[in-house]
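Handing you a structure now.
Removed: one protein chain of the complex. Kept in place: all other protein chains.
This part shows chain A:
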């Protein structure tokens, strides 16, 4: 099921703003569904409607972009995986930001969308570089831990566990977890409350 993700290269899309929550990424009414199909078109639905065509996700220059560049505390709030799924189905394959909310970050890892962190200066320069040259490819390199766009190169970071899951292609942990069935049963058997309920 899984594959190694050593780097992601694609055109960039800057989305400026702090504390952009998952309700804004995908408003709750679109969670009335039993599959993730079709969420891509609904990403940032309300923000886009308010922006009258001026939201980055609607600007012609950014159509087909694959690397999203955001600011502080991106993805805060609800744990809905529908948020990274909507971004991913819109076309996003990697996110560069000043910081991420924890559940959002974990959900991105679980679907193979790396989120890397850079300092405010790097992110802002990258956002400026992309908006001036929207056709330039952005490369997020998880091996070298850099982000490159034209002549701009910046350092990025990622928690080592998540980075290793990307590099080794084990970001979909399910198979690995299930394979430890014996150890799981042993752990359960050691927990006193598992036996009280028996």
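Odds and ends about this structure:
What we mean here is this: contacts are C-beta pairs under 8 Å (C-beta built on N, C-alpha and C of every residue); 3 or more make two chains touch, one makes a residue touch a chain; residues count from 1.
Everything below uses one rule, namely that contacts and distances are computed from a predicted model.
For the chain that is left out, the UniProt protein name among "Imidazole glycerol phosphate synthase subunit HisH", "Phenylacetate-CoA oxygenase subunit PaaI", "Xanthine dehydrogenase family protein subunit M" or "3-isopropylmalate dehydratase large subunit" is "3-isopropylmalate dehydratase large subunit".
Of the options A:101, A:126 or A:142, the residue whose C-beta touches the omitted chain is A:101.
Taking the whole complex into account, chain A touches the unshown chain at residues 1, 17-19, 21, 23-24, 27-29, 31-36, 46-47, 49-50, 72-73, 76-82, 84, 99-103, 106-107, 110-111, 159-162, 164-165, 168, 170, 172-174, 176-178, 180-181, 183-184, 187-188, 190-194, 196-197.
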